[in-house]
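With one protein chain removed, the remaining protein chains of the complex are shown where they sit.
Entry: chain A
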Amino acid sequence: MTALLELKNLKTHFMKKKANIPAVDGVDLTIQKGETVALVGESGSGKSITSLSIMRLIPSPPGKIVDGQILFNGQDLVTLTDDQMCKIRGNDISMIFQEPMTSLNPVLTIGEQIIEVLMYHQKLNKSQARTKAVEMLELVGFSRAKALVDEYPHRLSGGMRQRVMIAIAMSCNPKLLIADEPTTALDVTIQAQILDLMKDLSKKYDTSILLITHDLGVVSEVADKVVVMYCGQVVEEAMVEDLFDEPLHPYTIGLMGSIPSLDDDLDRLQSIEGNVPPPEHFPQGCRFAPRCPHAFDKCRSALPALMDVEGGSRKVRCFLHGDKEATS
């Protein structure tokens, strides 16, 4: 079985006059058909740039995919022309964003913003597209969808706008939906509804989801697999039960420590000291070493490789588990 999406050693750098900023620096990641993969990590670890790289929407200049492959159904997206990529975006791969309040165009009706995608990719005529738009709005939970198509987004709440975004994203029945922190800006109760909606739709249409979040609570709700990112690289990858059972990487352990859980004693709540270093100041050796409670000499000189552990069922990048250096 070939994977739906496979990132191989993806490197996306920003070329600035003063320095080369390695925002994404060798990411490997696989998503199977129908699978929901959570990409987690603190702010600034390169999650958004990874997802925008898949969409080929990196602001360029200064951004550029400098190395690696993005295999989508076996086809390398990095090598596609802009025109070829336009046929995939919004059709085979679509995306929703963190800021529902500003992600919809304020001067176009909600209907128009769905209809235009259907006419463009599915070649529907205007009235077919309109009918489909109403269906999509009903699908994401609007009861008065018929009236809503002719309204402008400014009267809708954040949660409702995110539903509209999902309706747009799902309208061409994509194989992959990328959701970059889709619930971060929303109230907790609304968050759960949006996540449920995404989960339902992915099951119903067999859509794979790449869910980006810095909230491990969200991950345990919806993901099949978790990929943990730190400083532009993957540091751990595991099925969700395995990861929550026993996180291996000290960074993952630190992240887990920072989600409060009801039966945990507050004293035991530990979080990671310090901040994510900016890409222009990634440390030598293991990038987590300056913040790692277990760091030893080797960690400061050599970069550990992302290694298969536990019989290849999960991966981790740490000298405490297997001890191979990265080759590059």
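We take it that contacts are C-beta pairs under 8 Å (C-beta built on N, C-alpha and C of every residue); 3 or more make two chains touch, one makes a residue touch a chain; residues count from 1.
Note that contacts and distances are computed from a predicted model.
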Message: Can you work out the missing subunit's protein name as recorded in UniProt? Choose among "Cysteine desulfurase", "ABC transporter permease", "Nitric oxide reductase NorQ protein" or "Putative iron-sulfur protein".
response: "ABC transporter permease"
Field: Contacting the left-out chain in the complete assembly, out of A:69, A:103 or A:220
entry: A:103
- line: Where chain A meets the left-out chain, the residues are 55, 57, 82-83, 85-91, 94-95, 97, 99, 102-108, 116-117, 120-121, 152, 154, 165, 168
